[in-house]
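For reference, the structure discussed in these notes is given below.
Heads up, one of the protein chains got dropped from this complex, but the rest are sitting where they should.
Note that the chains take the letters A and B in the order they are written out, and that residue 1 is the start of every chain.
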Amino acid sequence: MKSYRKELWFEVPSRRGFINITPQVKECVDASGVREGIVLCNAMHITASVFINDDENGLHQDFETWLEQLAPHDPIERYRHNRTGEDNGDAHLKRTVMGREVVVAITGGALDLGPWEAIFYGEFDGCRRKRVLVKILGE
Amino acid sequence: MKSYRKELWFEVPSRRGFINITPQVKECVDASGVREGIVLCNAMHITASVFINDDENGLHQDFETWLEQLAPHDPIERYRHNRTGEDNGDAHLKRTVMGREVVVAITGGALDLGPWEAIFYGEFDGCRRKRVLVKILGE
Partner (left out) sequence: MKSYRKELWFEVPSRRGFINITPQVKECVDASGVREGIVLCNAMHITASVFINDDENGLHQDFETWLEQLAPHDPIERYRHNRTGEDNGDAHLKRTVMGREVVVAITGGALDLGPWEAIFYGEFDGCRRKRVLVKILGE
C-alpha cells in the first residue's frame, strides 16, 4: 500500500470565499503514484470546509446568501461562542452545513469525478493562512 | 489490496425522490471479494446525494418538506445560478444538506451497518439518468 500526504495552504483575503482546489488535488494524485485508491481532502480548521459542487459563480453567490440566512454573522452577540472574544461563531455553523471533508475515488491514476464535480475550499473566517490536508491511500 | 468500481444508474421519474440502494451496494461488496475494507458511495452529480438514514416513508416526507423550507425550489429567480438557464439552484443546496457521499466499513465481507442504517440515493433534479459511484478498497 502506498500513502501520500500534503498540506495545501490558503489565505483568502476576505472573510468568506470559495477556491477551486481540483488542480492541486490532481497534482497530489499524480505525485502519489497511486492508481487505485482514495484521496481524503479535509479542512484542518473548524471554520472552513472542503466540499464538492459546481464551479459556477452564480451558485457560489447563492451559497453565500443562503448560509448567511441559515447562520448570520451579525449580531455577533447572538452566538455564545463569541463571548470567548471570537467573532466567528457563524463560521463554525456555516462550515457544518458545507462539510469538513470529501473522499474521492482514484481510478486508473486519476480523480474519479463526475462531469461537473469540482473540489472546493470553503473559507468562512478568512484573512489568515489556513490549511487543507490531502491524504492518499492505495496502490 | 483489492479494489472494485461500479457505477449505479438511476432515473427518478420526478424532480425529487429517494431510493434505497443498500441491496445494490451489498452486491458490489460481494462481487469485490473484499473481507476487510471500506466502500465509498458517492453521487457523481452535484444535484444528488448519497446518504444514510431510516427506510421509513414518513421520514422521507419530512425530509422533502424540510428541504423545501430550507431551500425552496420557487421562485426560481431567487437563485443566481438559475440565470444560467437552469432551474435547479435549489437542488445544489438541498444536496449540500443531505451530503454527497458515505463511507461504510466492510467487516467479514459484509456492510458493517447499524440495525436501522440504510443507504439512499437522494435525487433533487430528476427525470434524467444519473450515476452513483461505488468504490471498494480492502483485502
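In this section, contacts are C-beta pairs under 8 Å (C-beta built on N, C-alpha and C of every residue); 3 or more make two chains touch, one makes a residue touch a chain.
If you're wondering where the values come from, they're calculated on a predicted model, not measured in any experiment.
Shown as candidates are A:Val12, A:Ile52 or A:Ala71; the residue that touches the absent chain is A:Ala71. Taking the complete complex into account, residues 1, 3, 5, 38, 40, 42-46, 70-71, 79-84, 89, 92-93, 96-97, 99-101, 103, 131, 133, 135, 137 of subunit A touch the chain not shown. Mapped onto subunit B, contacts with the missing chain fall at residues 1, 36-38, 51-54, 56-59, 61-63, 66, 70, 97-99, 102-105, 107, 112-117, 137-139.
We adopt the following convention: only the chains that are shown with their structure count from here on.
Remark: subunit A and subunit B have CA centroids separated by 20 Å (rounded to whole angstrom).
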